[in-house]
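First the structure, then my questions, so here it is.
Every protein chain of the complex appears in place save one, which is left out.
On to subunit A.
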Amino acid sequence: MMEQKNKQVNEEILGMANNLKWELGMDTHDSIVSSLYADAAQIARKTVSMDGDRPSFSMERKIDKVVTSRMLGFPIMFVLLALVFWITISGANYPSGLLASLLVDTLHPLLKNAADSVMPWWLSGVFVDGAYLAMAWVIAVMLPPMAIFFPLFTLLEDLGYLPRVAFNMDSLFRKAGAHGKQALTMSMGFGCNAAGVIAARVIDSPRERLIAIITNNFSLCNGRWPTQILIATIFIGGMVTPFWAGIVSTGAVVGVAVLGIVFSLIVSWGLSKSVLKGEASTFSLELPPYRPPRILQTLYTSLIDRTLFVLWRAVVFAIPAGIVIWLVSNITIGDLSLAEHFIDWSNPFAVVFGLNGVILLAYIIAIPANEIVIPTILMLTVLVTGMAGVGEGSGVMFELDSISSTEGILREGGWTLLTGINLMLFSLLHNPCSTTIYTIYKETKSAKWTAVATFLPIVLGFVVCFFTAQLWYLFF
């Protein structure tokens, strides 16, 4: 009885509330919220006293006027970013070589000898030639540039300059349906795509954040720079006189990187107009005050949070890849190894795309890290062509000190200028490495968007390679 009455009263109240809502118009909720904010602001104005503008404020405005000016804004930005890349590439050269000679040239034979004396050849092959070598390679190639690039980048961020870059770049990204901060995640992607994907957290709008995550792979990461530089030097630099070779091959690598930026803008635009159309979108960008960077803290957080975190994920994925690489080149069916079977079978298919079976297999088994693509390609080429006296045996990845001997191996493997160009294109446009794929899944919590981010670039890569190859066959 009582309950029934309560229910009746409840319904009456709800009905009355609804009638009142209808009489007050559609913005009631909004005006309540804004009057709350307005009251709070008014109370704050009365009771909180502020000491004028901080003395640094006018200084800050002067800096802002320069770095966001029409004349100087963009040049300053390009010079600073170019400087960061230059320091990274030239600074990483020496420690990378040192690590490689330590981990690959010195430690690997030692370990191999030690392992051979206690275990059968295939077990030492799996562990030392496969797992250890892949890990050593990833560390040697990946660690030095990341340990330089990330702290530099974090310093610029801490200084307050990076938000100004996003601010200046926003109008370009707005036209592509993206957020200005994507300029930052893209730059971060030039260091490492996994780190770039994590960096997309700074974009608080759901749609623009997904766009930034999905297109980050179009930033040529530092695992792919060495491939680009090597192939450009051999095949594109080789076309012209030695005097021009350096400039032309550098131009080709920069061209591929710029092509990546163009693709990322076009794909951003396409995504925002199609599959991501309905995702909620908002724009906001805080421009924090400049402050002196906290150097030690920056070093610590960028090394721990970014460098080691990403390196750890890469190593975890590289170890099984190393094992697989060793196994496919050592397990034989009939006279041929698994690798050779696959390469023979996929060659006709690969030629349609101006590539070859070795490249396809290398990109499949080296999904965990772009760093080991070139060593894998060299090893597989030697395996397939049966060259004597080069490399260290099937399943053992290697690199050569001289570019001309690398060229010799590749030419022996039937590589042409077209193969070189298409490898450069394919290295830009293929699925992200498994570390990045895993990171994308962690960040989006969605199998669907992870799949889009994985397959979109590789489909694009095959399309671009196909048309390049067929046009090439048509004209040459």
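Some observations on this one:
FYI, a contact is a pair of C-beta atoms (placed from the backbone, for glycine too) under 8 Å apart; a residue touches a chain by one contact, two chains touch by 3 or more; residues count from 1.
Simple rule for what comes next: contacts and distances are computed from a predicted model.
One chain of the complex is hidden; its UniProt record names it "FeoA domain-containing protein", one of "Sn-glycerol-3-phosphate ABC transporter ATP-binding protein UgpC", "FeoA domain-containing protein", "Glucose/mannose transport system permease protein" or "succinate dehydrogenase". Across A:Q4, A:T47, A:S117 or A:S171, the single residue that touches the chain missing here is A:S171. Residue A:S284 is the one among A:S117, A:S284 or A:S402 that touches the chain missing from this view.
Even with one chain removed from view, subunit A keeps its contact list with that chain: residues 15, 18-19, 21-30, 33-35, 37-38, 41-42, 50, 55, 58, 61, 64-65, 68-70, 73-74, 167-168, 170-172, 174, 180, 204-205, 207, 273-274, 277-289, 351-352, 463, 466-467, 470-471, 473-474.
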